[in-house]
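Following: one structure in structure tokens, then a few remarks.
Only one protein chain is missing; all other protein chains are in place.
Moving on to chain A:
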Amino acid sequence: MSAIRFDPRTKLVLLFMCVLCTMFAPSLTYELFLVILAAVFGLLSGQYRYTFFGLIAYCLIFLATKLSIYHLTGIWQAIFIAFFGLVNKVYPCGFMAGIMIATTKTGEFMAALYKIHMPDSFVIPFAVMMRYLPVVKEDWNSITDAMKMRDVSPSLKGTIMHPVMTAECLYVPMMMAASNTADELSIASVTRGIENPNPRTCLTKINFSVKDVLAVCFILIYFIIGLLIRRGLL
């Protein structure tokens, strides 16, 4: 089965509905189904690996939450439930956002944002930020590797023994890298005409079709079901 390509705007709507669903989620089971729905969306979009691991991770979190509700007592229960409660709130949206980022090219995404009339000064930093988030993680990994080579381990022990030094060793290279990237990226994008005042064009066609309407209908129905359960009508 080949991947279906959804309109970036549809993905934004789905993400927004996801936020509303978790906000009004009546129960944990409801959230589990929300994640399953997001997983179906991920499979349709062709993100098999990500969806598979994401779903398994959520099932583990779900089980852990259930376990900590029924089998733990006292302070440990309090800590774990509070933590998992937060994770449960964030996970469905984060999962959905992950699928969205993986399936949408930055160019498409920007074109979609321009189509809903967002100004330049918002779209550009936003797009750069989305693109840069994974780079932060990469930078982090290379910095910690380099630190290990010089025997400045970013472990818990090292952090407690030399907090200032650890922070300095992590922060300074991170900021240097960020600053250099900002310079290089802006030179590259100015050459490609990012400061051109004319409206941006995009080669990929962006338009709604039946599949987009279907996807939005699905999540709307799910949201309404959630509201009805919350009101005690179902």
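The criterion applied here is as follows: a residue touches a chain if its C-beta (ideal position, glycine included) is under 8 Å from a C-beta of that chain, and two chains touch if they have at least 3 such contacts; residues count from 1.
Just so it is clear, contacts and distances are computed from a predicted model.
The UniProt record for the undisplayed chain lists the protein name "Energy-coupling factor transport system substrate-specific component", from the options "Cytochrome bc1 complex cytochrome c subunit", "Energy-coupling factor transport system substrate-specific component", "DMSO reductase" or "Aliphatic sulfonates import ATP-binding protein SsuB". Note that of A:L60, A:A82 or A:M165, the residue touching the chain absent from this view is A:A82.
Although one chain is not displayed, chain A still touches it through residues 15, 18-19, 22-23, 28, 69, 74-75, 77-79, 81-83, 85-90, 92-94, 97, 120-122, 124-129, 132-133, 135-136, 168, 171-172, 174-176, 178-183, 185-187, 189-190, 194-195.
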